[in-house]
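Starting off with a structure, shown below.
A protein chain is absent from this complex, but the other protein chains hold their places.
In order of appearance the chains are A, B and C, and numbering begins at 1 in each one.
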Amino acid sequence: MSIFTIIAVVLICVGLLFFLGAAVGIMRFGDFYTRMHAAGKGDTLSSLLVLLGFGVYQLNNFQSFSESWPVLLVILKLIAISAFILLTSPTATHALMDSGWEDGIEPELKNDKPETNALEEDMPQPKQKEAQA
Amino acid sequence: MWQLETVLLIFLVVAALLSLKVKDLLSASMIFGMYSFVMCLLWAAMGAVDVAFTEAAVGAGVSAVFFIATVYNTKRRSSD
Amino acid sequence: MRLFALIAVFITGGLLLYGTADFPAKGDPHSPANAGVPGTGPSISQYFVTETYNDSKVPNMVTAVLADYRGYDTMFETVVIFAAGMAIFAILRVVKGGRNPGTGIHHRLDKDSSGNGDHYDIIVGTTCKLLIPVIQLFSLYVIAHGHYSPGGGFQGGVILGASFILYAMATNLKASLARFSEQRFMSLACIGILIYAGFGFLSQFLQKNFLEYGVLQKVLLTDGPEMARSHSMLGVEVGVAFTVTAIMFAIYANLSSAGDLENGKGL
Partner (left out) sequence: MNFDFDSFTLFTGIALLVLMIPATYRLATGPTAIDRIVSINIIGTKSAVILVIIGSLFGRVEMFVDFALTYALLNFIGSLAAARYLHKTPPARGQVGEDE
């Protein structure tokens, strides 16, 4: 078991852990914006980690630059996929969040909860913006 | 490999049923996008790589956009 | 009535599942489709697997089957896509004057169509500005690399068309039509089919059958008919890609603006 395999397994396992976090977040969180937070951040990072893990595993087949350039090409493409996910997934999250705000989805604020105690009432109220026209 | 295919087939059935159940046509077209995602994964798992590529390009890319553009110019809510 | 339909669906599905029990196993080399019926010689798939590389020097046999052995089929698939674009044009396109304001489909949209505020334009616009050249380059790779890896004219054309659609969604329909106008994409669609049919007619002029590329070595100046077939397949794929690109963008433009390309508000 080479060093590349160990690094790949570690990267993939960490990626799966973040995927688990994103999955729990999208299932359990209370309102749309927090769910979006879990989805956008967790999924991007974890798919990045898993793809890079597979890229590191490909290094096992690498002997020399003259013979095994197809391996380098595969690794380059995996890095390209990671870069695109890194670029597109937050942008899509931003666009969807923005359209959700314009669509009239209210965020769940702290004083929406029924069980507000006296201590929380003293704290500064979160400012509620008007929806853009 | 067969474990992967079995789970994928279950997802396929779930996606097909959901896209029929949902009344909102925007959601239904997006769920149909999920159907084509899973279908593409199935083609790839069967080894039909060219078909999977076509499904990825057409199903994931443009057909969802066409459906949304059509819903945009018609009614959003399905009547049945 | 719904219960009756449900029962009918279950019976049909059960019959179909029962039918699949007789199928040969997946990838079975001794099934009739792969090994041929005993006593009738090798099957057609065996021929494709063993002889494709000798015939046309194309490693990806799916591309060879699509563009060479089944050339008619792919040509008329392209014509089907072209016909779909023409049908969208014929049904939706408003040629003169446009719809009356207030009676058209867009009367319920009281919002401004050009952008959704600065932050949207900056973030999504910048990302699309970075992405669109990469998508187009990748689609050209898919078209040109169809001989060696999955891909080809259809897939690459769809991706190229999707990049134009992405441009139209990042800015607006009018800006994208300024770059890829209706006249251009409609003529590009026709040019694609003409390229495909041109290869067929060229081989007919050289006293062979329609779409029999081997004879084109006199024109393409290649060494041997195999390389002529390979190069002709590339040309044919480029023709397919032209048509698919143009028709994808045409369908999007007509659908999203309800056929009113001049002053319609796209998605």
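Please note the rule applied: contacts are C-beta pairs under 8 Å (C-beta built on N, C-alpha and C of every residue); 3 or more make two chains touch, one makes a residue touch a chain.
Source: prediction; values computed, not measured.
Student: One chain isn't displayed here. Which of the visible ones does it touch?
Tutor: Over the full assembly, the chain not pictured touches A, B, C.
Student: Touching the hidden chain in the full complex, which residues of subunit C are there? Just list them.
Tutor: Listed in rising order, the touching residues are 108-111, 113, 116, 120, 124, 131, 134-135, 138, 142, 149-151, 155, 159, 162, 165-166, 169-170, 265, 267.
Student: Would you write out the residues of subunit A that touch the absent chain, in ascending order?
Tutor: 1, 5, 8-9, 12, 16, 19-20, 22-24, 26-27, 32, 35-36, 39, 43-44, 47, 50-51, 54, 57-58, 70, 73-74, 77-78, 80-81, 84-85, 88-89, 91-93, 95-96, 98-100, 102-105, 131
Student: Hey, which subunit B residues sit against the chain that's not shown?
Tutor: Here the touching residues of subunit B are 1, 3-4, 7-8, 11, 14-15, 18, 22-24, 26-27, 30-31, 33-34, 37-38, 40-41, 44-45, 47, 49, 52-53, 56-57, 60-62, 64-65, 68-69, 71-72, 76-77.
Operating definition for what follows: only the chains that are shown with their structure count from here on.
Student: What's the distance between the Cα centroids of subunit B and subunit C, rounded to whole Å?
Tutor: Computed value for the inter-centroid distance: 18 Å.
Student: Quick check on the complex: what are the subunit C residues that touch subunit A?
Tutor: Of all residues in subunit C, those touching subunit A are 116-117, 119-120, 123-124, 127, 130-131, 134.
Student: With touch defined as at the start, can you tell me which subunit B residues reach subunit C in the complex?
Tutor: Contact set of subunit B toward subunit C: 46-47, 49-50, 52-54, 57-58, 61-62, 65-66, 68-70, 72-74.
Student: With touch defined as at the start, can you tell me which subunit C residues reach subunit B in the complex?
Tutor: 26-27, 60, 62-63, 105, 150-152, 154-155, 158-159, 161-162, 165, 169, 248, 251-252, 255-256, 258, 267
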